[in-house]
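The structure that follows is given in the form of structure tokens.
Up next, chain A:
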Amino acid sequence: MQKNKTSLTMSQAVKIYIGSGFFKQTLQFTCIMTVIYVVTIAFFFLMICAESGFAAARNEVCESFMSNMFLAIDGGIGVALLSVQTFEKKLPGGKFFRSVKGGFDTYKKARTALVLSVIIGICLYIGIIGALNAVIPFMRYGAATCVSVAVFLLLGVGIVNLISVIKNDLARTLLSFMQMFGISLVGAFTVHITKGELGIVHITAAILAILLIPVSHKLMLASYRKRRWNT
Partner candidate 1 sequence: MKKAIEIKGITKEYKDFTLGEVHAEIPCGFATALIGANGAGKTTLIDILCGVTGKTSGEAEYFGSMTDIDDDSLRNRIGYCSSANFFPMDWTLKTIANSMELGFDNFDRARFAELCKRFKLGDPAAKKQKKLMKLSDGNKMRTYLAAVLARDTELLVLDEPASSLDPLARDLLCDMFREYLSERDGERSVLFSTHNIADMEFATDHAIFMAHGQVIEQGFVEDLKQKYILVHGDGMIADKAKPLMLSFTGNKTSFEGIALAENAEMLRTYDTAIETPTLQQLSVGILRKAEENAEK
Partner candidate 2 sequence: MKIYQNSSEPIYKQIAAQIREQILTGKLKAGEALPSIRGLAQDLKISVITTMKAYEELSAEGLVTASKGRGYYVNAQDERMLKEQHMRQLEKNLTDAIYSARIAGVGLDEVQQTLETLWNMEE
């Protein structure tokens, strides 16, 4: 255990690690995800619109589930990209991070802050898209899909924590991406199957996510300290 408690806050710890504070990081994450979603959907809509007209575009993008699927994919990739950032010693910055005050304690705070930032970011991103959908509907089962995708993305965050115990960098990264990609799509498709009803699957996933995130996070940190921090 650390002998001396450092006075750093989580936001300060994350600033040491990524150069910007907690709020800026969360905001940035949310904005990038939202912008990518809106731009992509708008792009496809306009492209099909120009080719085959408004009705076809509406059918292809909104009715046929494309907008729902991309909500999941965009979220999944975003979470995966942030979650595979583990500040290894051999990567640029790795040695600096290991020399700052607090040592592993600071690392712990930074990683915890980043997970919180991802969780808040997911909620904000999906919240914004959901609100947009409420104004101009472009998703089938929009509200239910938003909730479901959010729940499964959060479950994914927990599973990525478990995956990060794997030592091999390539395997860990690939698996994290595949897992996030898969689980976010599961989130979108379950709503399709239940025809817009939120049911037992979603409740179970939500409970699992709430339980898994803190447990897996602790596990991930313990394993990191033992096997990767300063070996």
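How were these candidates chosen? In short, all candidates are chains of the complex that A comes from, given by their letters.
We adopt the following convention: a contact is a pair of C-beta atoms (placed from the backbone, for glycine too) under 8 Å apart; a residue touches a chain by one contact, two chains touch by 3 or more; residues count from 1.
Since we're looking at a predicted model, the values are computed, not measured.
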Contact as defined above, complex as supplied: which of the candidates 1 or 2 touches chain A? 1
Touch list for chain A against partner candidate 1, complex: 2-4, 6, 8, 12-13, 15-20, 89, 91-96, 98-104, 106, 229-231
